[in-house]
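Of the protein chains in this complex, all but one are displayed in their positions.
Each chain gets a letter, A and B, in the order it is written, and its residues are counted from 1.
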Amino acid sequence: MAQVTGAAVTGARLKRLATPYAYLFPTLMLMALLMVVPMIMVVQYSLMDNVITNKHPQFVGLENYAKVFQDEVFLEAAGHTLYFTVMSVIFHMVVGLMFALLLNSKLLGSVPKAIFRAVYVLPWMFTATIVAILWRLLLDPSGVINYILKFTGLAQSYAEWFGSSATALNAVTFVNIWAGYPFYMVSLLAGLQGVPADLYEAAMIDGAGSVRRFWHITIPQLMPIIRSISMLDFIWTMQVFPLVWLTTGGGPIHATEMLSTYTYKLAFSSYKFSLASASAVVILVFSLAIAFVYVKYQKARD
Amino acid sequence: MKRFLSVFLTLMLLLSLSSVSALAQEDVKIEFIQWWEPELPQGFLRGLMDEFEAQNPGVKVELISGPYSSTKDQIIAGAATGTLCDVVGLDGAWVNDLSKQGAIANLDDLVAAYKTDDSEFGAKVSVGGKNFMYGVVTFAYTMFVNNDMLKAAGIADVPSNRSEFLAAAEALTNADKNQYGWVLPLSLQSPNGIQNDTMSWVWASGGSMMNKDGTPNVNNPDVKEALTFIKDLYDKGVVSPGSFSKQEQDKVEEFVNGRIGTMVDTLAHITMIRERNPQLDFSVSAVPAKDGYDGKRGMVYAAWGIGVSENSQHKEEAWKLVNFLLNSDVNARLAATANAFPGNSKAAPDYSKADPLFTKAFEIYQQSYACNEFVGLPVAEELMRIFAEQFQGALEGKQSIDDCLAAVQEKWQAEF
Partner (left out) sequence: MNTAGINHRGLKKLLLYLALAAGALYAGFPVLWMACASIKSNREIFSLPPRLLPEAVNFDAYKTIFSTPEKMRFFLNSYLVAGCVTVLTLLFAILAAYSFSRYDFRFKKQLNLFIIATQSLPPITLLIPYFGLITTLKLYDTYFALIFTYMVFTLPYAILMMTGYFNTLPRELDEAVMVDGAGNFRALWRVLVPISRPGIVSTGLYTFLISWNEFLFALTLTKTTKMRTVPVGIQQLMGQHSYEWNEMMAMSILGCLPILLLFLFFQRNFIAGMTAGSVKS
């Protein structure tokens, strides 16, 4: 008969309780030090006035937030950001999934597969600055895209993609979709390869066609991945800055103004760091809300 | 696995060591942040620093070079955290805000402390009566004209007033061949187009956008005339398409490729245009003034300015470097190499190896007065952007020029 002392039991219990935290410890420590501290400082800035430019800023409470929400440019920027983000996430998913499915096809030999995989992943390999500059050159009114469009008769005249308020926002969204879909493609491809083959076999035996198999097996199996990458992408896309800044600068006349360009201009052009911090905290709150919903959903599933 | 970890840890250790620089303890090291090094021939600026070090034993200069577009942000961040380099390369448009931040030192104090004679140092930028920046070299903006296109359009003389310019621009434009008379870069990302391509017309005719006391006065007849003139050009289709997202660099490339007949641009581009397209036959002239104006014309300029960080631990050495770059000999050499005009009024750069166009431009410069009213203004870039946004609206037809100017005046006053 094994005799276990009270102390040993408590010791073992403590160890079991502490273990998950121990695994999390390195991550948490890094995040706490390098993220939490600056974040708190930014929130602090947002509650003061004349930060950075003045050695003695004063506390003003929520005044900066009031100013920011009353600025119609801010609201316009918020609208554009929402449009840009939603469209980007949706199309990232669509394009990424399409390519992943194509690459996962059994009809594809391994050598062509490797080649096409490499080609499809290319947009991801370049820094945002280059993507912006490259597309500015391509979509220039006298650039190669317009030339091809006119040549093939798809367009009558040379469009000013980034220079016209009508097309600028969609042009920027299009470029963002191109630059970001590989993230989805690679994750979904890995996910597709994790779907057990016997599920498909069972469905085929039951007589399900490929479309039904797709909707009832593939998609549900991929759902966890789809959910998590969509959420992360949503948060990241809300903050996209260099792409918009270097192609249109938020123009023409605020047509592509995003929360990120708005914040940047407040900080580094108008030197209003307090307002910029307030604007940033607003973005933080939106992102937190999304993250919160996601985590809650995860918990419910578990 | 274990082996991998030990290799990895060793690597990390090596990394941490490599970041430590070995420096002789007696040397004073000063840092000079600028964007000039990549714009000058390889090794030139470093060579000047070596000369300085030779003349000042015990002082070492480290050049911190970055992209122009980020230099301002870096300076702000550096100033905010007290890590700003000792000597700071400045653009006149940043001076007001940096001085308010307490980032840059009052140079008059240094002049007094070290009993320097700064009478030769031209292009001072002052805020509230205190001087914060000297212009080391200045880049002037003139009208560039494509002679081939001019001849092909049957125009004999370079336009010298606005109506001649309009006529020339119309003759030069041929949309089917993708050729246009003029170009207007109004991108909001770096809204220099307002300064260089728009207000230059106002200043060329002796106009102004400010009051004598330094408050804005944008809504005046001179400015209105110039804007109306430009809108006229725009409506008549003589301006290259895509203005609202076009930047200065795009403008130059279009000119180089013979797609634009004229452009207002910096003389610093002469060398670049020659390199890109040696066959291009082009010339420079003064920006046309309004009809009937024969007074002195204002010439837009941009300067490579220099200042000293307020928090510098080595102000004496920093001041020595500033004086070095501004003394007539070094300044002349720098100006000649950079294709710019010297900041030292007594300097005599040797432009003999420079492009003949440059000498011509210098003559034009000497008959004009340097004029850039944005220098020294608070939040100058934001002011330009506000103007650009409103002007874009006017060009699109969304508002009249009057409304545009009234809006600009109102928004500017809020910033002052």
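Basically, contacts are C-beta pairs under 8 Å (C-beta built on N, C-alpha and C of every residue); 3 or more make two chains touch, one makes a residue touch a chain.
All of these numbers come straight from a predicted model, not from anything done at the bench.
Undergrad: Pick from A:94, A:125 or A:166: which residue touches the chain that isn't shown?
TA: Only one of A:94, A:125 or A:166 touches the chain omitted from view, namely A:125.
Undergrad: With the full complex in mind, choose from B:231, B:246 or B:269 the residue touching the hidden chain.
TA: Among B:231, B:246 or B:269, only B:269 touches the chain that is not shown.
Undergrad: Thinking of the whole complex, not just what is shown, which of A:60, A:87 or A:138 touches the missing chain?
TA: Among A:60, A:87 or A:138, only A:138 touches the chain that is not shown.
Undergrad: Could you pull out which residues of chain B are in touch with the chain that's been left out?
TA: Contact residues on chain B toward the absent chain are 1, 8, 11-12, 15-16, 18-19, 31, 35, 38-39, 42, 62-70, 73-74, 76-77, 80-83, 139, 178, 248-249, 252-254, 256-257, 259, 266, 268-269, 272, 276-277.
Undergrad: Which residues does chain A use to touch the chain missing from this display?
TA: 17, 19-21, 23-24, 26-28, 30-31, 34-39, 41-42, 45, 52, 98-99, 102, 105, 107-108, 110, 112, 114, 116-130, 133-135, 137-138, 142-144, 147, 178, 183, 186-187, 189-190, 193-198, 224-225, 228-229, 231-232, 235-236, 239, 241-242, 259-260, 263-264, 267, 273, 276-277, 279-281, 283-284, 286-288, 291-292, 294-296, 298-299
Keep in mind that, in the parts below, only the chains that are shown with their structure count from here on.
Undergrad: Mind listing the chain A positions that touch chain B in their complex?
TA: Interface residues on the chain A side: 52-53, 55, 136, 140-142, 158, 160, 162-165, 168, 245-254, 265, 268-271.
Undergrad: With touch defined as at the start, can you tell me which chain B residues reach chain A in the complex?
TA: Listed in rising order, the residues of chain B that touch chain A are 72-73, 76, 80, 97, 100-102, 178, 187-191, 241-246, 250, 254, 259, 379, 381-382, 385, 388-389, 392-393, 396, 398, 415.
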